[in-house]
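Only a single protein chain was left out; the remaining protein chains are all shown in position.
And then chain A:
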Amino acid sequence: MTPTLPSGDQASDQDNWDNGRLAHKRQLLTEIILRNRLTALVVDGDTTCRVLEQLLLHSYGVQTQGVDNGRDAIALIASGVKFNLIIIDMILSVLNGLEATRQIRDMGVHCKMLGVTACSGESERQAFLAAGVDVFIEKPLDPEHLVPILRELDGQ
């Protein structure tokens, strides 16, 4: 159940009831227990985003690694580390997300790639999909988008 701060105000009981029903509905959509050990790479130059995305994945039991630029992502993958999921931002330092995605795909990596970015325009979406991500998600990464993907990866 979504944690809510207790309120002693009787006038908010209906609000609490409505919020509780919505929370329960969201809980059904966003809870998952993974049967398999999944791993994910988070490529994001922003520390806050990267930390939160890794923590969100971790809260579902996904083991994660994080890097802050495209070049390090390529190097990590080239070293032989395998991931079930790669989450990558579009604008990165050193090697941008579009080019990093192309290079990752050119290396023969076929795992699920999510382009998670602050860009929201259709042209950005098309560019990222054309570069090779499977799904384009406007930040922030949320359970409603992530959990169905984790279910798919887990074979549920």
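To be clear about the criterion, a residue touches a chain if its C-beta (ideal position, glycine included) is under 8 Å from a C-beta of that chain, and two chains touch if they have at least 3 such contacts; residues count from 1.
Basically, contacts and distances are computed from a predicted model.
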Suppose you had to identify the omitted chain by its UniProt name; would it be "Histidine-containing phosphotransfer protein", "Dolichyl-phosphate-mannose--protein mannosyltransferase", "Replication protein A subunit" or "LRC58 protein"? "Histidine-containing phosphotransfer protein"
For review purposes, identify every residue of chain A that touches the missing chain, sorted by number. 1-3, 5-9, 31, 33, 44-49, 51-53, 55-56, 59-61, 89-91, 117-120, 139-140, 142-143
